[in-house]
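With one protein chain removed, the remaining protein chains of the complex are shown where they sit.
And now, chain A:
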Amino acid sequence: MELGSKPILGEEINKETESLYKKEKKLGEGTYAVVYLGRHVKTERKVAIKKIKLGNARSGLDMSAIREVKALRELRHPNVIELIDVFSHKANLNLVLEFLDMDLEAVIKDKSLVFMPADIKSWLMMALRGLDHCHKCWLLHRDLKPNNFLIASDGQLKLADFGLAREFGDVRRAMTSQTVTRWYRAPELLLGATNYTGAVDIWAMGCVFAELLLRAPYLPGDSDLGQLTTIFKARGTPTEDDWPGLNKLPMGFKFENHPRPQFSELFHGASDDALVLMNRMLLFNPADRVTAAEALQSDYFANHPRPTDPAKLPRPKQNIAGAIIGEEEEPAVKKRRHQDAFEDVFADDNSGGVENALDPAAKRMDLRIPSPA
């Protein structure tokens, strides 16, 4: 018989998988998970083992664990974090992920690094490729932001943290509008839409694009309502022309009329083709917003300069051991962020970002080579 002594039982297969990996040391701990540096015992491949805690879960496995496992088991792409294996140990779920120790947020925040336009193009291209793959698989990420883009040692950027991901495309099924971290949340979500598309991820991607140029968050609102005002101040208050059907959204508010400022005032170092693409990613009407596939075909990527080879992209000297946790180090922030995913009671207090956003000097893209300090 072909099966021979091969394991059949779920229990046996799980044990066999577990025996393939050893944990070497703890890299970091969040409210939701502990991350270990691990190794495949035979191939010696370095991996990250994310142990999901189920301590307080009164209803068993929680939704973010289910969503992450469900999504990542199906996705295989160079720009999406690889879920190599999953096993359970007692009442813990262990995700064996490829080892990544840098995220885009840390790159943006490291002011000793200078970004060339070709660098930004390279990061954005990799991010869009990963996102395009998710959308082709009918999956929404729903939490794109700089610290959910992880970076491998070879410079490849990877979409990570799929705890809010879900499939889309069935128009009859309502989805929550309480998703995506606020600064990156698309206007239709802020207005309470329960039927949306990949355009919500594109909006977030547009915000990240802007953040790469500004080196500070582009739309740092201080509350949900404040977020819309922040968006309207930056993009102009939309009219029924910009966004037909606007008045039919569940939460019909009247907003103060803000004129649309010129992009080039804020991003005056950026090329026209970059601004054209960013504008198409940040259009109010989700149906008009560019898709990931279209964005990759845009002039911005066809024109010079060519995107930087990922291996040559700027990178902070200090790696972040626990990058895969996807949570900030400071405990109070961590807690809030976790709640946000479920309850949306999130007050962003990432003060660094806010301060920088208020500093007009920080709003300009710095393309100069820094003089040695």
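Note that a residue touches a chain if its C-beta (ideal position, glycine included) is under 8 Å from a C-beta of that chain, and two chains touch if they have at least 3 such contacts; residues count from 1.
Keep this in mind: contacts and distances are computed from a predicted model.
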Protein name, per the UniProt record, of whichever chain is missing from view ("Anaphase-promoting complex subunit 11", "Elongator complex protein 4", "Ubiquitin carboxyl-terminal hydrolase" or "Cyclin-like domain-containing protein"): "Cyclin-like domain-containing protein"
Interface with the unshown chain - residue positions in chain A: 1-3, 8-11, 13-14, 23, 26, 53, 55, 58-61, 63, 66, 69-71, 73-76, 86-92, 122, 125-126, 129, 136-137, 166-167, 170, 172-173, 175, 306-307, 309-310
